[in-house]
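Dropping a structure here in structure tokens format, bear with me for questions.
With one protein chain withheld, the remaining protein chains of the complex are depicted in position.
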Amino acid sequence: MFKSLKSLSLGVVAAALMAGVAHADVTVYTAGPQSLIDKMSEGFTKETGIKVNVFQATTGKVMARIEAEASNPVVDVLISASWDTATDFEKRGWLVKYSSPNAAKVPDFLKSDYAVAQGISALGIAWNTKSGTPKPTEWADLTKAEYKDMVNIPDPAQSGSSFELTAALAGQDEFKLFKDLQANGAIIAGANAEALNPVLQGAKAAVFGAVDYITLAAKKKGESIDVIFPASGTVIAPRPAMILNWSKNQDEAKKFIDYMLSDAGQKLVAAQMLMPARTDIPADRPLIGDLKLLKFDNAAVYGKRKETLGEITKIFGGK
Amino acid sequence: MQADYGTGISSPTPVPMTIDPSTSNAAVSAAGLELHYGATPVLRGIDLSLGQGKTLALLGPSGCGKTTLLRLVAGLLAPSKGSVAIAGQIVADAATNAFSPPEKRNLGMVFQDYALWPHMTVGGNVSFPLEMRGVSRADRERRTLHALDRVGLSAYAGRRPSDLSGGQQQRVAIARAIVAEPQLILFDEPLSNLDRELRENMVGELAELIASLGLTAIYVTHDHSEALTLADQVAVMRGGLIEQLATPDELVAQPATPEVADFLRLGGIAELERRDACWVFRNSDIALMRADEGRTDNSRVLIPVAAITPGDIQPDRLAATVLRSQFRGDGHLATVSLIGADHVELQVLSRHKLKPGDGVGLLIDHDQIRWFAHPVHSPQ
């Protein structure tokens, strides 16, 4: 009786452990929201019968995993939160050239020979409407006394778009804005969601440079929170999807990209409060045309990444 | 009520330093002592008194309450009713809630499990009571060595208790108990963890020690030979009561009840009834002896071992069958059952070995039979 119990439970364990991997046909690593990739996989599997295996984490963790697995890689499709990844991987020669037929309606600046955007997020000020602070309209508003000790900044070292915003704004005034923020008690508070969570409960009033779709989704759920895109300009982060050249399932991977850019796939993107990559898909949120974008030299900014992060660390201390 | 002994925190009622006249000349006395755990009575009314320099043995089977009585004297428990006095001073009285904690009672104690403190050396253990009494260091060393010398362990002062054998550990425990020359020493089955030979030697040593130091002691044991060897007074306990309190000689000569006689293994117990002019073993047709007038109709008797002479089966002797037999040093002690009265078991001492199943004839000296006054119905 004990024996049969043991073999039974061992069987259950083995089955549960194998379930994740054995029947997977295409493996997607994504830095996007879990619920988006879940719904997209579900739709894709329903349409094509191909199963999808997902690893979801922050961009940094996704990249680390790919690097750790470099000698024995399993990822077929990568969806990053930073276009820089696509540029870097293309340079390394890790990507497969592919132009999806569904990418026709994607504007040129959101696609290359090797990568195409899944959707776009923008950075803004996430502000708790019940915080008792006046509604901020500009980045510099957050250095005012009303926001003393009430501002979180996502860590630019952990988020590509945060870094771009930091670099672009810092380039305008030699880090003065950030020094003022620090003087006003603003702190660097981990990755995007980590910075946002305290604002939801009201521990902080605002996130300086919050990823918009997370905030918009929270607002849709009923949280008393809003996103403000400053008129002086902000940055956007197209989220590139790419196929890795070591993939043994390239046909399935291409089908996945096609589905991602299909009407159904793009509607799922819009439902997550991201801007869809295709211009012909409607979305219930401000689109690229509604935003003023900060101008900066991408290559120069990334060339000085270490220096910029070092300066920020110096200003905000810690680590 | 649950028992407790006071602490520095619970601030027990101060002990009145009055001397109870009725107990003033006793080293230890107890009056109307009772202890209950919840509804369960453990002691049901104990009265005793022990003179200075005397040894009292508390003898009885396990669960009779003897160790509980000792812990009440030690102050490790407090009585539910009644009082305890040591050297004429009341140390615990349930009526007045007076209670003096163990450290105020000037005691020595030897435990069944030795209870040597494992983190101290042998010397550290023995000198502890002196330290607590504020004896100077030089004096402590001298007296510790002297006490260890008395038990033959002066060379072991620097050792750990765990390095010693069981017998040596118990000697250390004894040294610890006597070192401060307390007014009263309590022994809680001190020898029961030792093997027989060692135990017999230690009984002798203990008796010598108690006599030479003139100790006042209470000695708890379930071994009647230990009790009868060591004690001036023996209290045989049963079911939370003292069945008989007497000197060893009285106890053997005149056990108060069949149970006492049985526990002391003085001989066989039998129930008799008067039929015609004979005393007959109850529920049988076997007659023991002629019946005199004036006695009750039935009675219980002790037929001591010494009253029976075994021999061949003859008409004037009671016929019996040997059940079992054990060598006892001075002969073979056999337990036999009477033919025709199987339920009666008697003890016989025989020069030669008796085998189970053998028949034997018993000649009984009627004068040595001890008659118990009233039939007592055993609780079993």
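Labels for the chains are A and B, by order of writing; each one numbers its residues from 1.
Please note the rule applied: a residue touches a chain if its C-beta (ideal position, glycine included) is under 8 Å from a C-beta of that chain, and two chains touch if they have at least 3 such contacts.
Please note the rule applied: contacts and distances are computed from a predicted model.
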Protein name as given in UniProt for the chain not displayed, "Iron ABC transporter permease", "CcmD family protein", "Crp/Fnr family transcriptional regulator" or "NAD(P)/FAD-dependent oxidoreductase": "Iron ABC transporter permease"
Among the chains presented, those that the missing one touches: A, B
Identified contact with the non-displayed chain, of A:Gly171, A:Gly202 or A:Pro286: A:Gly202
Contacting the left-out chain in the complete assembly, out of A:Val96, A:Ala140 or A:Ala193: A:Ala193
Selected from B:Val28, B:Leu50 or B:Ala74 as touching the chain missing from the view: B:Ala74
Positions on chain A where the hidden chain makes contact: 6, 9-10, 12-13, 16-21, 24, 27, 29, 33-35, 38, 53-61, 63-65, 67-72, 74-75, 128, 130, 158, 187, 189-191, 193-194, 196-198, 200-204, 214, 217-218, 221-225, 317-319
Contacts of chain B with the absent chain, listed as residue ranges: 2-5, 7-11, 37, 74-76, 101-103, 106-109, 111, 113, 115, 117-119, 128-129, 132-133, 176, 180, 186
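Heads up, the rule we're going with is that only the chains that are shown with their structure count from here on.
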CA centroid of chain A to CA centroid of chain B, Å: 86
